[in-house]
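A single protein chain has been removed from this complex, and every other one stays in its place.
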Amino acid sequence: MEYKLDRNTHSLLDPRTKLLLLFTSSVFVVGSAGEQRMRVFYWILVFIPVFLLFMEKEWKAGGAAVTIYVGSYFAQIALQHELTALESVLALMLYIITKIIPTVILARYIVRTTKVSEFLTAMHKMKVPDKITIPVSVIFRFFPTVIEESRAIGDAMRMKGIEMGAKKATEAVEYRMVPLIASCSIIGEELSAAAMSRGLDVGKKRTCIWNIKMGFFDWVIIVLCLVCFIWWGIGGLFI
Amino acid sequence: MDTNNNRLNAKDLINVGVYTAICAVICCAVAISGVIPVMMLFLVVFVPILTGIPYMMFLTKVKKFGMILILNILMGALMWVTGMSYYALVVGTIAGLIAEYIYRAGGYMSKWHGIAAYAISGLYCWANYFGIFFNAEAYFSTRQNFGQEYIDAVTRLLPAWMCPVLMIVDVLCGIIGGWIGTKLLKKHFVKAGIA
Partner (left out) sequence: MICFNNVSFRYARGEESLKNINLTINKGDVVLVCGSSGCGKSTLVRCVNGLIPHFYEGELTGSITVGEMNVSQTTLRKISGYVGTVFQNPRSQFFNVDTTSELAFGCENFGLDPHEIEQRINRTVNRLDLTALMDRSIFKLSGGEKQKIACASIAVEPVDVIILDEPSANLDFKGICELQKMIEAWKEDGKTILIAEHRISYLFPFINRALLMKNGEIKKEYSVEEIKALTEKELHELGLRAESMENPSETRIKGIMDMSDTDKMVLFNMKYAYRGESAVFDIPKMEIPVGEIIGIVGTNGIGKSTFLRCLCGMERRCKAKLKVRDEEWNNRKRRQKIYMVMQDVNHQLFTDSVLEEVLISQDSEDREEALDILKLLDLTEYADRHPLALSGGQKQRVAVASAIASGREIILFDEPTSGLDYYHMLQVSELLKALKEKGKTVIIVTHDVELIKNACTCVIHFGNK
């Protein structure tokens, strides 16, 4: 079968839309701007990441997220009386979890579905300088690497029987950090050499094989985000 | 040679990305424990101490103006997006700029300038609490359903005077973290010849 590159392959949303959504979500979901007045938007923003998960066919993760939201919603209702100390700790934990999970899911979605090349180009169109976009794209790629390395080191420690630190807590930190940093710094150095030997440079024009265009869903999300901010702004005028 | 040039090149920017990723992973690991309410207060202790080690390694790669600032902007942005507050980005940027000048004053190699730069740049961590201090009303109005009792408890734990205290704690832990970082740097990476 003959291979043919489809330059229009992309995830549901454009990188720029993803960032706008992340921004909106961090203002209204995590930052709880607008409080009660934004209630409806709050829940819409909470469920968009779940919808995106389902679109990516991540049924399990999506299902888990829904379960947590629903569970914590009822738990919060159940906890609406005079609280004991333990109950209030529990309530706060729930609160933090429900605030942070949507954004975490969204951030993970963005990292998983955005191609580095797509991201660089989209940011370039928004006139974001290379000095920000290159490090960010390296973070995309390096996050999994750091976790991979860290796991391998954890395994090695477990095998040596030093996972709890041979004698002191400081050693546990040292044993974990030193190989991690050593190995990441070597990989980073080799990565730079490889990238530069393939022409990556700062402030030079580059092209992109992926067609970056706003689609239907992009506009839906953009309008939604704008409405959020407008509604919030209008509300401010009346109060 | 590229290094005589004062413009940041791809290698510098990739290094920034690499060390931001390491610091971010550490922050995440600590922040996960932050779900337990009391631990949240300790973010300001553990994050500066733990990230000191990669940060000091990072500083050995910094020879040009801008790298510290970019790392700080990125860390601030990450903090903001993952649910802290946008103050982290604002404070992070300003702190990064100050740190940049401090480290430059040390000629990009002085140990104590490095520690000071690190301690200052770590202030984005402290800025995470601003939401509680500056907007206490708003911060707690969403938490009404936890009961007045609980709000009183947290407010008691975090009175306004705690704000400067936390800043001092943050800077002190930054100095400790930076100092541990330089120790380990010398013990391991300098000895191994990779720093």
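Note that the chains take the letters A and B in the order they are written out, and that residue 1 is the start of every chain.
Here, a residue touches a chain if its C-beta (ideal position, glycine included) is under 8 Å from a C-beta of that chain, and two chains touch if they have at least 3 such contacts.
Predicted model only: the values in this text are computed from it and were never measured.
For the chain missing from the display, the contacting residue among A:126, A:209 or A:226 is A:209, taking the whole complex into account. The hidden chain makes contact, of the residues A:12, A:187 or A:224, with A:187.
Contact between chain A and the unshown chain involves residues 1-5, 7, 9, 115-118, 137-138, 140-141, 144-145, 148-149, 152-153, 155-162, 166, 174-175, 178-179, 182-183, 186-187, 190-201, 204-210.
Panel shows chain B; residues 1-3, 11, 187-189, 191-194 of it touch the chain omitted from the view.
Throughout what follows, only the chains that are shown with their structure count from here on.
Chain A and chain B have Cα centroids separated by 19 Å.
Within the complex formed with chain B, the residues of chain A that make contact are 22-23, 26, 30-32, 35, 76, 79-83, 85, 88-89, 91-93, 95-97, 99-100, 103-104, 107, 130-132, 134-139, 142-143, 145-147, 150, 173-174, 177-178, 180-182, 184-188, 191-192, 195-196, 200-202.
Touching chain A in their complex are the following residues of chain B: 7-11, 13-22, 24-25, 34-37, 50, 53-54, 57, 66, 70-71, 73-74, 80-86, 131, 138, 141-143, 145-147, 149-150, 153-154, 184, 188-189, 192, 194.
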